[in-house]
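Everything below concerns the one structure shown next.
Yeah, one chain of the complex is gone here, protein chain that is, but the others are all in their spots.
Our next item is chain A:
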Amino acid sequence: MSNPTHLQYTKEHEWLAAAVDGVSTVGITAHAADALGDIVYVQLPAVGDTVTAGETCGELESTKSVSDLYSPATGEVTEVNQAVIDEPALVNSEPFEGGWLFKVRVEATDELLDADGYTAFTGA
């Protein structure tokens, strides 16, 4: 699956959408979801939590392993995706769409990659 050009990416395989009214949506990439295999449990930060760019803010469990979720941005969490909590497989089937994880009021980000940069980074 190709990486959408309207998103920005981290080397920890999260994506960050452009802000709408200062709020950005966060998810993990198709590459990451594919590497994890079937995701069975998603632990997300709570609404109102402050997350910090580059630091862990949750975890994703798959059949074979557990992986930390790193926030691509610093800011307050405004919404979490209840649909992926109820049905974690959405992260596998729609990583860039219905499988989004949370929304954050972005104060700052680390250096992010564009789609071409991320694609090159993953060696795809």
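The rule is short, and it goes like this: contacts are C-beta pairs under 8 Å (C-beta built on N, C-alpha and C of every residue); 3 or more make two chains touch, one makes a residue touch a chain; residues count from 1.
Note that contacts and distances are computed from a predicted model.
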item: Protein name as given in UniProt for the chain not displayed, "Spore germination protein KA", "Aminomethyltransferase", "Putative membrane protein" or "Sugar ABC transporter ATP-binding protein"; value: "Aminomethyltransferase"
item: Candidate in contact with the missing chain, chosen from A:66, A:83 or A:120; value: A:66
item: Among A:18, A:40, A:83 or A:120, residue touching the chain not depicted; value: A:40
item: Touching residues (missing chain, whole complex) on chain A; value: 34, 37-38, 40-41, 43, 59, 61, 63-66, 89, 92
